[in-house]
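Please read through the structure below; I'll follow up with questions.
The excerpt is restricted to a subset of chains, each kept in its original location.
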């Protein structure tokens, strides 16, 4: 029935996501949505100006929620990066007052559209917003997924691969928890060169906390060098969308709902056309379990507080 | 010996060009150059954060002109779009005072690097800057090419295809002359549906000047909607680079030096690994020939004036 993807929010991230999809023909129909009509029309026309120099064709549909009814995947990239301008810490919660309102309104429109595909959320703070999307849409939990620490894991893999001079694709392992300051690398499950990374690190005198720092510093380099990040996150989101559409059943770290923690948080899962197909069980150390619990508590509390605020505001 | 591309200037256009190359693995080695070290490092790290979610690998080299020695293609995307902020008309000459200096300095560095590939220029005003690149580098004229009206032609094809509800790839024909306000569609050579467009337009009561307007208005929609354009031009430039690298001998409208006009201007040519392989001869109408002459005169004069200014400035 041909591939249809929706992208909501045409800021730096959403437009880069859309461009990657258009340039590679990953979708046949692409629905672009933004409240800033000038911006979404600018990007759409720019894509159409690219079309005759591209080998693949994509049909663009602008600001029409009803077109999402039979979409395979909708990607939320709503944000207000302007709010990050003076943010020295890159605290993703600075955007929450803006994004929480957007999410409630978008959720209603998504429900009204009859959309029954998989909702992939990039919007920050990623885990809280993913939880809110699930809450406000009422979609089954397996069909609402956040990109979460897929990006953080890429940064860890970049740092490890640079240290060892190997392909980042040859580093397996995950960053877990919140896509935010409480995330952490589960070093006990990172593997390279046929060995646990902890063993390789010990043998080669590599300081893992320094690699954590390199991974994190890369994020700062990007954010402070251009005041937003887009290419890493766009590649992560589009890869996730392709996994869903092709029903690949790939193991990938994303924000998904964990019963035992009572919240969305990033942890690897098998992902396919039905969203989360199976949740992975890692053998974490006690220290890692504690970090994960802390991260989970933080996300859950922030979500509950935000929701209470919103309902309180409504009550008044 | 593996593909190597250089991109000079990591603004909106340069970084989109680089992203498209990285996402599709069009180069094995990609050299990124910008005087704004924070920006070029931000983009490079962002690409590296994308790497483990991409199927193809690209080696990034930052701010090292000497690495261009054995590059196949160098793309100049230097610009200062900030200068366009209050520019209602989108006059590409507003950037000239900035770009002319950059070009002289870059030309010297390119010469010093020993670069012997093809120089593809996007920097505006495109034809004047392409001429300056050829002048300052002393590279053979066939090895210095501007993207020119490849983008304008895409916009015309977009407008025609929207009117006829056909694929823009099924519209053949060209916009000629300056990549600027004096460019024009050579309607006499545009063909669709197995017919000259002039005939189809007559039969279907389509006003060609209105299509010109639609093509141009699209450019304004993009520029005024986001204060820059990047996706259309990036696709054009990367397509051109791929044609060069694969020695495809493709007919494509680009800015190339025309002896009879004494200047660079956009006109279709056969392009391959040696740059401009053969210049096409179109059967233009007298009116079109006159427009082309006017456009050529404008470019040549602006180039000569700019050069005289620069040499005058040097003399003082």
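General remarks:
Which chain is which? They are A and B, in the order written, and residues in each are numbered from 1.
We take it that a contact is a pair of C-beta atoms (placed from the backbone, for glycine too) under 8 Å apart; a residue touches a chain by one contact, two chains touch by 3 or more.
Please read all numbers here as calculations on a predicted model, not as lab measurements.
Copy number for the full complex in this structure file, with 2 chains shown: 4.
Rule of thumb we're sticking to: only the chains that are shown with their structure count from here on.
Centroids of subunit A and subunit B (each the mean of its C-alpha atoms) stand 34 Å apart. Only residues 16, 19-20, 22-24, 38-43, 45-54, 57, 150-151, 153-155, 157-158, 161-162, 167-169, 171, 218-219, 221-226, 229-232, 234-236, 238-239 of subunit B touch subunit A when the two sit together in their complex.
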